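Only one structure is covered here, and it is reproduced in the block below.
Excluded from the complex is one protein chain; the other protein chains are retained at their positions.
Let's turn to chain A:
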Amino acid sequence: MTGTGGHAADRLREIGWGLSAVSVIVVVLIAGLIGLAIARGRRRLAAEGDGVGRDFGGLSWIYWGVGLSFPVLIALAVWTFIVTRAVANPPSPTALTVEITAHRWWWEIRYRGERAADEIVTANHLVLPVGIPVRLLLTSDDVIHDFWVPKLGPKMDMIPGKSNATWLEADRPGLYRGQCAEYCGLEHARMAFTVTAVPVNDFRRWRREQLQPQVPRVGRGAAVFTSACSACHTVRGTGAAGILGPDLTHFASRPTIAAGVLPNTVSGRLEWLGDTQGVKPGAAMPQVPLDEADRGAVAQYIGSLR
């Protein structure tokens, strides 16, 4: 409800505050009526004793109460449908489609291009051009997850065997946190991602950079990576072409490791490689047995994949 980044979220925030205000008013009113009723009921007990009595006039409370509640509910329902329509569809045709596939417990993010060669794949990091509605196609590779960036728009489930379409638009540049909102097992709590909204020109530049393959490198880090990591991870332009784990081609451009668990810094990378299952128990990535020197070399290598 605070600090939104797009007009869908703005509309939801408006109706959210509206509904909250109505709710608080209703609760305060009812609490006041209950207090009034108790005070009067006690006065009558003191004045008249507690013999059972027949009273009239009580029914009008129900008629008034329901009669006043009904138009309020109708108004809220109508407001709901107006906002629903505004939020469910983008204001203008979407110019960009991003496919997001949820995995236990990370996000595979794929930007489709006009040609197959224009496709880029990243993980746990969604980069958006400011002011342009982006179409999202959401699905899951395993269990049901839910895509949610609270400050940008509504949730949408990611269901295996089903592709759910939604859209997202950031009107203000910035970093927004996304989070899985559907319970998806062991590490549901730590399945986050980062949305970076940047001006269109920066977005184009980012996309061009992401399209570039890496140049094969020599050195201990690249060698250890190829032998220990490439069965699961891809680094385009090198021999590493595994598909089980996230594509790491431009790993160093991403802000976090392991779906928001650690910052993507030298110490974060070392911690992740040194104690994978301790940092994120149940993650699909096993503890890779590397000695300290190899670990440092790999951390340095992946840190160089800009």
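Note that in this section a contact is a pair of C-beta atoms (placed from the backbone, for glycine too) under 8 Å apart; a residue touches a chain by one contact, two chains touch by 3 or more; residues count from 1.
Note that in this section contacts and distances are computed from a predicted model.
Visitor: Not counting the visible chains, the remaining one has a UniProt entry; which protein name from "sulfate adenylyltransferase", "PqqD family protein", "NADH-quinone oxidoreductase subunit D" or "Cytochrome c oxidase subunit 1" does it give?
Guide: "Cytochrome c oxidase subunit 1"
Visitor: For the full complex, which residue in A:G5, A:P150 or A:G268 touches the chain that was left out?
Guide: Result: among the candidates, A:P150 touches the missing chain.
Visitor: Touching the left-out chain: which of A:L96, A:I159, A:A228 or A:A252?
Guide: That would be A:I159, which touches the missing chain.
Visitor: Could you please point out the chain A residues that touch the chain left off the display?
Guide: Counting only chain A, the missing chain is touched by 1-2, 11-12, 15-16, 19-20, 22-23, 26-27, 30-31, 33-34, 36-38, 40-46, 48-55, 57-62, 64-66, 69-70, 73-74, 76-77, 79-81, 83-85, 87-88, 104, 138, 142-144, 146, 148, 150, 153-157, 159-162, 164-166, 179-190, 281-282.
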